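Down below is the structure, laid out as structure tokens.
Moving on, here comes subunit A:
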Amino acid sequence: MITTMLYSLTGLILFGMGFYTLIIHSHPLRKILAVNVMATGVFLILVATAYIPVGQGDIDPVPHAMVLTGIVVSVSVTALALIFACKVQENSNLDLLRKRNHRKPMKERGL
Partner candidate 1 sequence: MNSGQLLLVSILLSSFIPGIIIFCLPEEKHRLRTLLNFCGSIVKISLVLVMNAGIYYGHVFEIRLPLIPGVELLLSGDPLSALFTTLSSVLWLLTTVYAVGYLEDSPNRSHFFGYFSLCVTVTIGIALAGNLVTFLLFYEMLTLATYPLVIHRGTEKSLRAGRNYLMYAFSGGAVFLVAVVWLQAIVGPMDFSASGFSPMYLTSHGSVLTFIFILLIIGVGVKAALVPLHGWLPQAMVAPAPVSALLHAVAVVKAGAFGIVRIVLDVYGAHNLLLMGVLPLLSAVAAFTIIYGSVLALQQDDLKRRLAYSTISQVSYIALGMSMVDQQLAVIGGLVHLVHQGLMKITLFFCAGNLAETLGIHRISEMRGVARRMPLTMAAFSIAALGMIGIPPTVGFVSKWYLGLGSLAGGNWWLLVVLVVSSLLNAWYFLPILIYAWFDKQQGPWPEELYVGRFETRLMLLVPPLVTAFIVMAAGLVANAQISPLAWVRFIVRGYTL
Partner candidate 2 sequence: MFPSDTAVWIVFPVILPLVAGLLCFLFKRGTFGIALAAAIGNFFVVCFLIYQMLVYGPMRCYIGGWHPPLGISLRIDGPALLMLLMTAATGLAVTLYARGYFLFRISDPLRARRHKRQQYYFWPLWMLLLTGLNGLFLSADIFNLYVTLELIAVSAAPLAALSGKPASLRASYRYLLISLIGSLTYLLGVVFLYRSCGVLDLALLQNLAGDGLGISTALVLLTVGLMLKTALVPLHFWLPPAHANALAPVSVILSALVVKASFYLLFRFWFEIFAPIISPSSLNFMGTLGALAIFWGAIQAMRQQRLKLMVAYSTVSQLGYLFVAFPLSMFVDGGQVWSIVVFIALTHACAKSAMFMVAGNVYLHLGHDRIKSLKGVRSSQPITVFAYGIAGVSLMGLPPSGAFIAKWMLLSASFASLQYWWAVVIAGGSLLAMIYVFRVMSHFFVIPEGESSKKNVSLSPLLEWPPLILALISLFLGLISPWVLKIVLYKDSGLLAQIFQGGLP
């Protein structure tokens, strides 16, 4: 029972951290990574709910299937978001990989 509690707690904290980074930072790469962290948090909670010590301790497979689907979906969306970020950067003549682009006014940063 403790392990479920522990995993769900870490999952929720991951979700919170991802959400915070997503809202605060405006660099496109950080945002996409933050979304991944949030997704991992949710999947961790899902996995935690799967572990149900029912007598012989076998695992409830439905959350596992949901996690699998979730992971595939988040992979495809992340790929699309990265390509989007590249195209947006390409047009707003700003270097995606340069770590600090905060000196430019908000408008020019592309978001």
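Candidate entries met the following condition: all candidates are chains of the complex that A comes from, given by their letters.
In the analysis below, a residue touches a chain if its C-beta (ideal position, glycine included) is under 8 Å from a C-beta of that chain, and two chains touch if they have at least 3 such contacts; residues count from 1.
Here the structure is a predicted model, which is why all the values come from computation and not from measurement.
This complex pairs subunit A in touch with one listed candidate out of 1 or 2: 2. Remark: subunit A residues 15, 19, 22, 28, 31, 35, 38-39, 42, 45-46, 49, 62-63, 66, 69-70, 73, 76-77, 80-81, 84-85, 87-88, 91-92, 110-111 touch candidate 2 in the complex.
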